[in-house]
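Notes for the one structure printed next.
Every protein chain of the complex appears in place save one, which is left out.
Should a chain be cited, it is by its letter among A and B, assigned in written order, with residues numbered from 1 in that chain.
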Amino acid sequence: MNRLRRALAAALLLGLAAPLRALAAWNKDAFGAKTPGDALKHLGVSGATPSADVHIDAPQIAENGAVVPIEISSAVAGTNALIVVIEKNPFPLTARFDFKEGALPFVKLNVKMGETSDVRVLAEAGGKHYFATHEVKVTIGGCGG
Amino acid sequence: MAGPMKMRANLGAGFTDVRVLMTHPMETGLRKDADGKLVPMHFIQNLTVKVNGKTVIEAEISQAVSRNPVFSFRLKGGAKGDKIEVSWLDNHGDTAAIETAIA
Partner (left out) sequence: MKLLTFAALLAFAGAALADETAKEIQRYREMVAEGSPAELFEIQGEELWKKAQGPKQVSLERCDLGEGAGVLKGAYAHLPRYFKDADRVMDLETRLVHCMVTLQGRTREQATVRVFGSADRPSELELLSAYIAGQSRGMAIEPGLSHPKEKASYELGRALYFQRVGAWDFSCASCHGEEGKRIRMQELPVLYKPQYARPVIASWPAYRVSTSQVITLQWRMNDCYRQMRTPEPTFGSETTVALIHFLTATARGERYHGPGNKR
């Protein structure tokens, strides 16, 4: 109830009736989309060009799809956001990072992959989008370890 | 009730390397428990990274981020003693935050 209290306190201070989730937005439509195309549409992405300046560093094989480490970054000038889409996941949109003054367009994170799939990373710069893809093969481990 | 968080912020070559570990089940809503019942969705949706009180990164993430997430970020420049704060908000409305000074 932390958040509710803070939202009400903020609303009182501002003299406004702030909606409950005013403190943080989460794009339900984009995250709930079942295809990469729909997800990107809900993010307002209309077309992206492939670019060697968008980098994805990930293993080619993941022993376990529950944890797939990926390192993403963009050398495109003025990159203000990075978007991660895992094509074959039930809900392809995985994350969107917005970088403000003071942060570099770089993230390393662990993601879940349901099956072998392309990981697509889009960089947003100057209102345009650039992308790169990287295939990760997902296996299921045996015993031991 | 949030579990422990841990964060390291180290000066690199012209940037600050921040690594943060969080405790969170990141349930997708597709997993079944021992009784065969679906475990409901419970995952972090928002992340905020601040430097000396100023927001530098905002993220929206999905249940496809791994359980007990680990993130690495890079901040421009940075000086020893600068305060880095990382906070999260999940779909239950729970939050947690951790603050560390650049080493």
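What we mean here is this: contacts are C-beta pairs under 8 Å (C-beta built on N, C-alpha and C of every residue); 3 or more make two chains touch, one makes a residue touch a chain.
Model, not experiment: these values are computed from the prediction.
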item	value
Sole residue of B:4, B:53 or B:81 that reaches the chain not shown, by the stated touch rule	B:4
Identified contact with the non-displayed chain, of B:55, B:68, B:87 or B:100	B:68
Among A:32, A:59 or A:126, residue touching the chain not depicted	A:59
Residues of chain B (touch criterion as defined above) contacting the omitted chain	3-6, 19, 21, 23, 25, 66-68, 70, 72
Those residues of chain A which, in the complete complex, touch the missing chain	58-64, 66-67, 69, 71, 108, 110, 139-145
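In this section, only the chains that are shown with their structure count from here on.
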item	value
Centre-to-centre distance between chain B and chain A (centres being mean Cα positions), rounded to whole Å	14
Residue ranges of chain B touching chain A (in the complex, touch as defined)	15, 28, 30, 45-46, 48-49, 51, 54-67, 69-76, 89, 91, 93-95
Residues on chain A engaged by chain B in the complex (per definition of touch)	1-4, 23-27, 31, 66-68, 71, 86, 89-91, 93-104, 106-113
